[in-house]
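Here the complex is missing one protein chain, while the rest keep their positions.
The first chain written gets the first letter, and so on, giving A, B and C; residue counts start at 1 in each chain.
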Amino acid sequence: MILTLKRGISKKEIKRIENKIRSFGFRPHISRGAKDITVGVIGENAILLKEFFESDPAVASIAQISKPYKLSSRQIHPKDTRLTVGNSKIGGGHFAIIAGPCSVESRKQIISIAKEVKKCGAKFLRGGAFKPRTSPYSFQGLGEEGLKYLAQAKKITGLPVVTEVMQISQIEVVSKYADVLQIGARNMQNFNLLKEIGKAKKPVLLKRGMSATITELLMAAEYIMSSGNSKIILCERGIRTFSDQTRFTLDISAIPVLKKETHLPVIVDPSHATGKRDLVPPMALAALAAGADGIMVEVHIKPDTALSDSAQTINIPTFKKLVKDISCIAKVLEKKV
Amino acid sequence: MILTLKRGISKKEIKRIENKIRSFGFRPHISRGAKDITVGVIGENAILLKEFFESDPAVASIAQISKPYKLSSRQIHPKDTRLTVGNSKIGGGHFAIIAGPCSVESRKQIISIAKEVKKCGAKFLRGGAFKPRTSPYSFQGLGEEGLKYLAQAKKITGLPVVTEVMQISQIEVVSKYADVLQIGARNMQNFNLLKEIGKAKKPVLLKRGMSATITELLMAAEYIMSSGNSKIILCERGIRTFSDQTRFTLDISAIPVLKKETHLPVIVDPSHATGKRDLVPPMALAALAAGADGIMVEVHIKPDTALSDSAQTINIPTFKKLVKDISCIAKVLEKKV
Amino acid sequence: MILTLKRGISKKEIKRIENKIRSFGFRPHISRGAKDITVGVIGENAILLKEFFESDPAVASIAQISKPYKLSSRQIHPKDTRLTVGNSKIGGGHFAIIAGPCSVESRKQIISIAKEVKKCGAKFLRGGAFKPRTSPYSFQGLGEEGLKYLAQAKKITGLPVVTEVMQISQIEVVSKYADVLQIGARNMQNFNLLKEIGKAKKPVLLKRGMSATITELLMAAEYIMSSGNSKIILCERGIRTFSDQTRFTLDISAIPVLKKETHLPVIVDPSHATGKRDLVPPMALAALAAGADGIMVEVHIKPDTALSDSAQTINIPTFKKLVKDISCIAKVLEKKV
Partner (left out) sequence: MILTLKRGISKKEIKRIENKIRSFGFRPHISRGAKDITVGVIGENAILLKEFFESDPAVASIAQISKPYKLSSRQIHPKDTRLTVGNSKIGGGHFAIIAGPCSVESRKQIISIAKEVKKCGAKFLRGGAFKPRTSPYSFQGLGEEGLKYLAQAKKITGLPVVTEVMQISQIEVVSKYADVLQIGARNMQNFNLLKEIGKAKKPVLLKRGMSATITELLMAAEYIMSSGNSKIILCERGIRTFSDQTRFTLDISAIPVLKKETHLPVIVDPSHATGKRDLVPPMALAALAAGADGIMVEVHIKPDTALSDSAQTINIPTFKKLVKDISCIAKVLEKKV
């Protein structure tokens, strides 16, 4: 961390700043420019002192040097993390396709969809049992019953199951049935949930909040990792912008930025990002081309009758064509699907 | 809800749409324009059908007519809601000043601040015991110990206490000590927490999420109200935008918009919104001038030594001057402070 | 356009609204819902009346039905527009690669870059002679001298030239030397410039403003087309969002949205969007995969010595590899490069 001091500051003030830095157990390092005096704050995690200097009357500005995240950083762990769940792999050259309905609606529905997406080439099954809905008057999911149906679909198809955990008290029950625990975008900064899920043994699919910066996403991963769980899949799912033709703006550039910053696998959810089913295939292909390690898409046998997210759900033939296109492009990019 | 059909659609398709509407128990109403055919969907809560028509191949677009929120709406409850907590009032012509440190740091700290802000004219005491922090390596609050200190400060000063609840399991303990339960911006769409807090008897201070629309904020209030608690204070605290000179962009225009849409009191938090202490007084005055029912500000006796949010915390003399300015302007606007 | 009237409105008021609609030469069409009365406004371009009803005391809300753009719309012109410039094609199945330095710096520089990018597979040469710079103290371009060098580079390589026009008085001189006239993002709503360039005979590359909606981009194209020039290439180049790891957020989803709305070719500029050279190749491939008709990238023989945009400029080997990847993926997508 580097402090730039205000111009025309007295020697006494400079001395005070030096002592303040020392009082925290750090070392000051003065450096004089043409017009400005800067002070380096030297020591481990110096950035944590930032808030103590931000309003100091002698300080004009503060520049950060080290990154605030550690465990998720590629600096510390340069090699790609590859996760293996059942027979499915993600990251480190493996592009994983996660597919299924928005909500589990019935035993029959989830099993028939699971069979179909498996046949097309999906590697994971998704489906919501606990549903976060903007309106208290909307369908809220089947709860544990839905989890049981997911487990049955897994038994039949062999596809590992990804499903959302909305609160701490659900971690246990969801862990019983599911293979990957999903943290939704609206819970990305539910720090207590992150800490508790960090104690679970299952891999976590962590969605980026709709207004989270990339640093904040990595800090959320850091919460989970610092609690002991490092099996994390990051998921870009669109950010809030002024643009009004899609539900969110899918930040495709987050993929190469994240791949550079972190060793964790990075996937994309084009269904929630766009909110429109005809945009799902082009955005899925764009994610692959930009370097993603997988996609998560909403698929239904009869999308128009889906109890939630109908407008963004694709049908089986569209999904089949999409997997075929992915396979061809993945080959060019030397990724395994 | 009004559907605009695609151009050149067949009579059979129009018939199908009419039947689909009737199958949900609603009534269709066809209307032919110069180029477009529109279909009104008539019945209570027609908008809940929206998702079933969004991807219908015959539908070009959908226009919403009724609001999705009910209990928080001024249409249903035209008169201002005024809350009375202890001897303090908020809403309905009463402008409430909520002040205190970001975090409770010690018994002595919170009591001395409480006394000072009381003397200056604060009507509520704020202070965090459970702290949501972006980094797992930052100070996380004193927990229940902090709540006890807050209760002691209340006993001494008579100021009702506002403090944050971060998860369902904390509702009980926080309710034991605090007068107003705060839901932080990052939890605005933690729907399970909203539902549970709706069962609590205490007033709730609900902060707008940093990327939440005004409709989403009112839908979050709807979650709480539909669970039985209608004592809600809404709080604008800044939204995420590209603008980079303040931590968030305080959306002052949200105040008159909310005051028109809802009967609930609306306050503003200029400390978290701006992240800079010298911006707190002007933005607090702006909030008052725009029609807010109160402000919540971070105040500390020695802001530079505060364990969190130091940069946005004002000191006692600044707070005193601010309260004085508020009183003078409130008089012009015929509000009681 | 459909007006929803305020609830509890008098018959007299409804009559007044009907007459107001008729007074503009349109036809009203009343329709009564469960709770709301709506009035369709029937006739060509009814939406232009919107502003006359927005604050009418009897109107609760207004829903738009027709699109405000005509000539650029696929409804009116369903088939893809394909432009041919010299021997280069863009749109209608042809993916065009436009490459060159940010600024023309010298005769030697532009000619050597032109030769290299041609060899790699570029179909157009880009290069700025008149440069819009945020600071008045930065390099502002070589002006007409730069245009001459571009024309010489074209003569040698056969590559048609794309270069920016910043003001009306430059249209003539730029048209003399260049093949495609570029309108920069900051001028997308410089309406007078759009009208004048609409009278030019040359194709226009119109960049999306950094905060323009897709509708506004199409309205800007409408300005040019309604002045007589329909040879327009639309260019997505990143929008302003809160996301802080890239200069702008490249809105890849704008590509399929635009391809559905308009028949005009749509390209992407990953260099200006990201501001970082290592993000240029992944984002260029993402654009192709999402359905773009081309890319425009900044290429330099020694990027580190470029007089402008050095950080986002790629070198020749990187460009060569990128063109190769594009060719392979384009084959999968059945596009000609």
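One rule holds for everything that comes next: a contact is a pair of C-beta atoms (placed from the backbone, for glycine too) under 8 Å apart; a residue touches a chain by one contact, two chains touch by 3 or more.
Fair warning: this is a prediction, and the values are worked out from it, not measured in the lab.
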In the intact complex, which of the presented chains make contact with the chain not displayed?
A, B, C
Of the candidates C:Met1, C:Ile197 or C:Met210, the residue in contact with the absent chain is C:Met210
From the list C:Ser10, C:Asn87 or C:Ser169, pick the residue that touches the absent chain.
C:Ser169
Among C:Arg82, C:Lys115, C:Lys148 or C:Arg240, choose the residue that contacts the chain missing from this document, as touch is defined above.
C:Arg240
Option touching the unshown chain, where B:Leu5, B:Leu49, B:Leu206 or B:Met283 are the choices
B:Met283
Name every residue on chain A in touch with the hidden partner chain.
2, 4, 7, 27, 29, 31-36, 38, 40, 42-44, 46, 61, 63, 65-66, 75, 240-242, 244
Can you list where chain B touches the absent chain?
211, 213-215, 239, 241-246, 249-257, 260, 273-274, 278-279, 282-283, 285-291, 325, 328-329, 332-333
Per the touch rule stated above, chain C touches the missing chain via residues 45, 48, 51-52, 54-56, 68, 132-138, 166-169, 186-187, 189-193, 195, 209-211, 216, 219, 222-223, 226-227, 239-240, 277, 303-305, 308-311
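By our rule, only the chains that are shown with their structure count from here on.
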Averaging C-alpha coordinates per chain, one finds the centres of chain B and chain C separated by a number of Å equal to 39
Between chain A and chain B, what's the gap in Å when you average each chain's C-alpha atoms?
26
Residues of chain B that touch two or more other chains: which are they?
240
